[in-house]
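Structure, as structure tokens:
One protein chain omitted, others in place.
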Amino acid sequence: MGAGAISGAGMLAACDRKDEAGSDKKVKVMTTDGKLVEISESEISEVSHVISNEEARKGDPNKEYVMVIDLAKCRNARKCVDVCQRMHNLPQEDEWIKIYYMKDSEDSAPYWFPKPCFHCNSPSCVNVCPVGATFKRLDGLVLIDNERCIGCKFCMAACPYSSRVFNWKEEGFNEESDGLHSTIETSIPQKAGTVGKCDFCPDMARMGKLPSCIDACPNGVLYYGDKKEDLVTNGVDTVRFSELIYERAGYRYMEELGTRPSVYYLPPVNRSFDPEIGFKDLPDEIRERYDVSRSKIKKETR
Amino acid sequence: MKKAMKIFILYKSGKILVLTLILVSFIDFEIKAQNQGGKERIYMKAEFFQYEDKTELKAVLSARIGEKRKMLPVEFLPVNFYNVTDTSEILLTTISSDEKGEATLLLTEEMKLARNDEGGYSFEIRFDGDDKFRKATKDISAREVSIEISFIEIDSIRTIQAKAFESGIDGLQIPLEEADIKFYVPGSFSLYAIGEASLENGICEVNFPVTLPGDSLGNLTILARIEDSDDFGNVEARAVKDWGLAREPVIIESNRGLGDTDAPLWMVYTLLVLLSAVWIHYIYVFVVIYMIKKDAKVSKV
Partner (left out) sequence: MKLSDTTVRELKRHAHQLESTSTFEKFMVVFMVLFVIAGIPALYIQYVEGHIVTGMRDNVFWGVYIVNFIFYIGISYAGALISGILYLLQVEWRKPIIRIAEMITVISTILGPIYILLCMGRLDRLHHLVQYARIQSPITWDVIAITTYLIGSVIFLYLATIQDFAILRDYDGLKVGKWRKPIYKFLAVSYQDTERQRNLIHRGITIMSIIIIPLAVLVHSVLSWIFGMTLRPGWHSTIFAPYFVVAAVYSGTGVLIVAMWVYRKLYHLEDIITIKHFKYLGIILLVLGSLYGYFTFAEYLTNWYGSEKWELELIYKLFSLDEFGWMFIFAAFVGVLLPIIIIAVPAFRTINSISFASAIVVIAMWVKRYIIIIPTLETPLLPIQETRIEYIHYSMTWIEWLLTISGLAVFCLFFYLYSKFVPIIPISETSETDSKE
């Protein structure tokens, strides 16, 4: 079986199936480099299903994706940021999941705050898009169709959580994505002049895999799952979502804005480490980002 | 007397020294061999899986690759699977490892596998080495076990019962002793552990998770597993029961909202009214201009 499966979207486009029954039937197939070959049908296996635009816009109504972020464990390891950028071929300056250094008030302790897109249930960004390039699916995800986006950036103005980034340069987008087709679900490649954001990796969910950031976190901070199943997992532990939120007093960030996010946070209680370790081994250009906030915090605590 | 002791101690320590030197030189040689373009060592893991409908033998091959010496799976290595007994060694097949470094052999009735002394099956998995990697071999043996799941309700307490049997040489079903069975409900991305119990007389029980949401009828899939057992490998059985929480069906009330493709009707009507109000006047003015032009022709005539 060394020949294996023929990958790429082009293959299924020009397929001449003569007879389904009988595994030795020969079939004409077009390869991605334009050659017409004939192989036996038994050797064809579908590598990836091409998701149509309509399918990608609908989503699975039996799912309701939710993320829980445990602030008591986050040490600013930044593995989630790295893997997300790698997976989506993002340039260095675009981060779809950002890690903030937060301090809620003068006397409260600082904590690390990973912030992906919240995939709100009353999304302001979706309300204001003039062409429907961003939309909310039945499974709760808010996605961007970068074939339709006109680059007006109104969604960026409407999002109160600064979740969206814009592709300012005309180039630098990797057009070939290792045979992955560009669909709304893969969000690759990003297009110049359009908006991008965290998408909860719906293409991974189709394969039963967790979004890359969940698995990448070495501290088990990010939990992901289906609220309808009431289960969330951080790649190691699987727990019931309702129990987790109940026991650990889960909340949503700035609930009063009324956007009803799909991301819950667990308060940074009983931390066994000093949040300052988040600055250890950081490259200077990243460490300096937090300087303004840190000095502001120092000013307030004085 | 003291002199004899001294000589004896010297002799012993000298022996130890020589042995150590020989050992060190061997290790040194080994390390040098590795670093000087010698073949890489293959780390092989062997696992045995017994499901309700199939039995599999899986080998996972990895090696330290690249400058950073990262442990990565190795693809395209031919792995030979042998069914061994005290007397014989039969090559079953050769499978090439995939991109995850895995080579999985499906064990079927037709293979007519020979049993070993304990009544189970023994296998040897071998990679014969190539120009880049050294050969590696792994032995694994396991006995045939199956798990049966049933659901019991007594005094409105609902439990899951698992019975584990070993199929002996003569087809007898012997209840299994001293094994732990873990129970799970599979979620979209992972398995949710609902309990663990030790087998007593081949039977164990856990409570059914009645508060866990199932589908609209309350169906939940229950998985019962023996994991990573030295004697049996991995064993799994599954069953479905509708004792979970029945989920309410998804009702989409209207597809006209602030965030939908179609706007709320009151918005549509307001827009139409406002636009018509303005454009009706425009059209009237166009008519006026037309009438000015027409009037000239009329008066000329």
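Order of writing sets the chain letters: A and B. Residues in each chain are counted from 1.
The definition used in the following text is that a contact is a pair of C-beta atoms (placed from the backbone, for glycine too) under 8 Å apart; a residue touches a chain by one contact, two chains touch by 3 or more.
Note that the structure is predicted; figures quoted are calculated from it, not measured.
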Absent-chain contact - pick from A:57, A:148, A:252 or A:271: A:148
Listed residues A:53, A:162 or A:295, member touching the removed chain: A:162
Where the missing chain touches subunit B, by residue: 258-261, 263-264, 267-268, 271, 274-275, 277-279, 281-282, 284-285, 288-289, 291-293, 295-297, 299-300
Hidden partner chain, residues of subunit A it touches: 93, 98, 100-102, 115, 124, 127-133, 148-154, 156-158, 160-162, 164-171, 191-195, 254, 257, 285-286, 288-290, 292-293
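In this text, only the chains that are shown with their structure count from here on.
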Distance between the centres, which are taken as Cα means, of subunit B and subunit A, whole angstrom: 22
Parts of subunit A lying in touch with subunit B, wherever the complex brings them together: 1-2, 61-63, 122-123, 126-127, 132, 135-136, 138, 205, 208-210, 224-226, 228-231, 233, 235, 238-240
Subunit A-touching residues of subunit B, taken from the complex the two chains share: 96, 185, 187-193, 212-213, 247, 250, 252, 258-259, 261
